[in-house]
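With one protein chain held back, the other chains of the complex are shown just where they sit.
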Amino acid sequence: MDKKPRSLRTLIAVVITLVTLGVLIWGMFFTADYLVLDPKGPVGESQKDLIIISTLLCCIVIVPVLILTAFIVWRYRDKPNRKASYSPNWHDSKVLETVWWGVPILIIIVLAVVTARYTYALEPSKPIDAEQKPVTVQVVSLDWKWLFLYPEENIASVNTLTIPKGVPVRFEISADSPMNSFWIPQLGGQIYAMSGMSMTLYLKADEVGKYFGSGANFTGEHFAQMRFDVNAVEPADYQKWVDKVKGNTGSTLTEASYADLAKPGVMGQTEYSSFPEGLYSKIAYKYVVDGKQNSESSEGTKNEGMPLNTGFGVNGLGEAQPAH
Amino acid sequence: MAQPNTHGHDAHESHGSVKSYVLGFILSIVLTIIPLVIVMNDLMAKTATFIVIMIAAVLQLLVQLLFFMHLRETEKPRWNVMGLVLGIIILVTVVGGSIWIMEVNKIGY
Amino acid sequence: MAQSVAHKGNHSADHDHGHHDPNELKVLGFWFFLISDVILFSVLFATFIVLRHNTAGGPDGKELFELPGVIWETFILLTSSFTSGLATLAMNRGNKKQLIGWLIVTAILGASFVGLEVSEFVKMVNEGAGFSRSAFLSAFFTLVGTHGIHVSVGLCWMIALMIQLGKRGITETTKGKVTLISLYWHFLDVIWIFLLTIVYLMGVM
């Protein structure tokens, strides 16, 4: 670009502006709350490690490429009497070609191995090692709210999820609305919530706290309202909370009030002291007409005899949970 | 590439003879009857039947390609053959991949 | 200014810089089209295979398919593939009458294939096994129906071609067109074989 001499004053002005802007932007970037990089549970922890490992591995080539780009563009720019050499017909080098086929291949091999390992280790349906028996929470994505059912306690809540700290939680996830994705960044990665099937996701919170949770897959008009709070509390407090919700017998979730709840609309947080037996599987398998067509696919699978019209068998319904 | 414009393009058009067509026809009839007989009379176990009828279908494909569609007789770089091979690879990917992904999902969690 | 050449094929001293002969060009393009059609059918097959057990309490293939009709359709189509081959042979010999004759035979066979298929569809629908009954049936009708539509389009094309052959005789241009349609016809035959195998035979297995 043009190289007109600038007066000192403009220069100073520019520098000051840049510095201010830089500080401002720095402030914005570095004071931000990077939930994904601040995990509070083993799953999120491993995923964060993996993110860091993969970033570093990629950087092994990416950073040199960036530097090389800057260097080459600078050095070989056309200018009168430059010193850099010019060889217009040099277009082939076995050594170089080998290097840049080889190095990325090596990195990708390493990355592939790491990825495969973690993929098996972090398989969402794999239980988390822990002394305690996991708590089960059934999650249903509704049109623009989240319903949480606690089958062991027979209580339920909307848009707020309470879990005991240090105890693995087994989420069973389904939907009575378009496909969503259930995501609590600080505890670990997401999984789709789909009508007609039930997904299993194990997470665990290692610290007491209030975490951000949200739907991650677009479900229509008020998708933006599909956020929920996750309260990880001491196990004793968890029990207290359960008793409190149970005690509040004024608010029960019935078939009728579920039907209302399932209607499209936005709402705040609520808790229910009880919910109808088998509600979750009724929701997850709402569209099943009969189980005939599944007879074939269930041979020898975990989902023995589980009728499901989509052909997607599922284990781990409240009622028929095979031992893990 | 640049071939002179001679008038007769016979070189690549008059392929096939009555004989080859009749042969192809007979082969294709036979290859159709075999699976029909096997399936209608329950001659084999399920997997075996599946394998045999798929093989018959693929052979039938080759018969049609070679005897009727004259796959071998086109001019030198056989673009259509290359395309077809690639197409079949993608076909297998589409069908196989869908089955793989959707079946495993079926087992689910 | 520019003079028009109506029949390129008849134009003996072809001034084109001719590293390509138009028919050869068309055949290659048509092959690529057929390859894309292979992919099109592969998606339909994949969908059918994935959804084939999802009968939602409705009838499945075992209950619905009646092989005799399908066998007839198969042999009719196989034969028509053969006769369309004979048509190209006649064309290469320059025998216009035979060419049109074999094309007519092919078209009649094709039409009876479509007729049989349609009557089968009608019967299924009357039995309450329509397109909207279940995912399996949606996939079935779409897969088989797409093939049927291909055959029907081929028929219209063939008729248009017979008219052109009648009017213009065997020229370079019409020759090219006959070559294409016979390729198309053999291709449909191949697709049908896989339909027979995967939809019907495996359906009744």
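Things worth noting here:
As written, the chains take the letters A, B and C, and residue 1 is the first residue of each chain.
Everything that follows uses one rule, which is that a residue touches a chain if its C-beta (ideal position, glycine included) is under 8 Å from a C-beta of that chain, and two chains touch if they have at least 3 such contacts.
Rule of thumb we're sticking to: contacts and distances are computed from a predicted model.
Per its UniProt record, the hidden chain corresponds to "Quinol oxidase subunit 1" from the list "Branched-chain amino acid ABC transporter permease", "Dihydroorotate dehydrogenase B (NAD(+)), electron transfer subunit", "Quinol oxidase subunit 1" or "PP2C family protein-serine/threonine phosphatase".
Across the complete structure, the visible chains that the omitted chain touches are A, B, C.
Residue in contact with the omitted chain (choice from A:128, A:179 or A:208): A:179. If you put the hidden chain back, the residue from C:28, C:111 or C:205 that touches it is C:28. Touch with the chain omitted from the figure is made, among A:37, A:128, A:208 or A:262, by A:37.
Between the chain not shown and the residues A:84, A:130 or A:236, the one that touches is A:84. Touch with the hidden chain on the side of chain B covers residues 1-2, 79, 83, 86-87, 90, 93-94, 97-98, 100-102, 104-105, 107-109.
One chain of the complex is left out; on chain C, the residues touching it are 1-8, 15-17, 19-20, 24-26, 28-29, 32-33, 35-37, 39-40, 43-44, 46-47, 50-51, 54-56, 131-139, 142, 156-157, 160-161, 164, 168, 173, 177.
In the full complex, the hidden chain is touched by chain A at residues 1, 25, 28-29, 32-37, 44, 46-47, 50-51, 54-55, 58-59, 61-62, 65-66, 68-69, 72-73, 76-78, 84-93, 96-97, 100-101, 104-105, 108, 111-112, 114-116, 118-125, 177-179, 181, 183, 185, 188-192, 194-196, 199, 212, 214-224, 286-287, 289, 293, 309-312.
Here is the rule we go by: only the chains that are shown with their structure count from here on.
With centres defined as mean CA coordinates, chain B is found 45 Å away from chain A.
Centre-to-centre separation of chain A and chain C, using mean CA positions: 48 Å. Centre-to-centre, using mean CA coordinates, chain B is 15 Å away from chain C. Residue positions 102 of chain B are each in touch with at least two other chains. Among the residues of chain A, those touching two or more other chains are numbered 297, 311. Looking at the complex, you find that chain C touches chain B at residues 12, 14, 16, 18-19, 21, 23-24, 27-28, 31-32, 35-36, 38-39, 42-43, 45-47, 49-50, 67, 71, 74-75, 78-79, 81-82, 85-86, 88-89, 92, 172, 175, 179, 182-183, 186-187, 189-190, 193-194, 196-197, 201-202, 204-205. For chain B in complex with chain C, the residues that touch the partner chain are 1-5, 7, 9, 12-14, 16-18, 21, 24-25, 28-29, 32, 35-36, 39-40, 46, 49-50, 53-54, 56-57, 60-61, 64-65, 68-69, 74-75, 79-80, 83-84, 86-88, 90-91, 94-95, 97-99, 102.
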